[in-house]
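After the structure tokens below, expect a handful of questions from me.
Only a single protein chain was left out; the remaining protein chains are all shown in position.
Right after this comes subunit A.
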């Protein structure tokens, strides 16, 4: 029994399709349990490093606080005025109502300005996954639904990449295979006895320090060894 446990594989290798599927499943789970939209669920998960249990814990402990911190408003903070034409708060031009968009807060800006705002943020890096309403005093989250409507195809593609990468990189249980050019990720059962992982790309590495597999030597010794090897003085000694 005890031996069987040792031989059981304590990790799973994931390709892009697997990663995507898992991410979707997690989003579905949160969205169903909390009865919120999938976009909101995605924002929540991203905020809590894709830990479904953490999202559940925090949400049921204090929903109001979570909503505030993450920027998921239940109702708009401002009502979009009933006028036929509105002034955009960024370019100060006047547009008809149907050309204005707002996040859950109700702060309306024209489509061109939204596109510029989103594009600047996406080209700034993965921080775009936590995009907020442009109004300085407003913390309302801007989710993928708005990105899909307002961003260019290029930017949408980048956003989706960042979202996928975030699922692996921000999650405590997953890591990318460190081999150069390898696109597989590893889902590891945290707390298992052996750190050895063998990726589908044939690279074997240590989960803990992501250096080449080094059992039975411990990670600290390996780090020292690598440092020693890289130090120029050792070559001189030779």
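In the analysis below, contacts are C-beta pairs under 8 Å (C-beta built on N, C-alpha and C of every residue); 3 or more make two chains touch, one makes a residue touch a chain; residues count from 1.
Operating definition for what follows: contacts and distances are computed from a predicted model.
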Original post:
According to its UniProt entry, is the unseen chain "E2 ubiquitin-conjugating enzyme", "Signal peptidase subunit 3", "Poly(A)-specific ribonuclease PARN-like" or "AP complex subunit beta"?
Top reply: "E2 ubiquitin-conjugating enzyme"
Original post:
Of A:55, A:113, A:128 or A:197, which one is in contact with the hidden chain?
Top reply: A:113
Subject >> Absent chain, residues of subunit A that touch it >> reply: 89-93, 107, 109, 113, 116-117, 119-120, 134-136
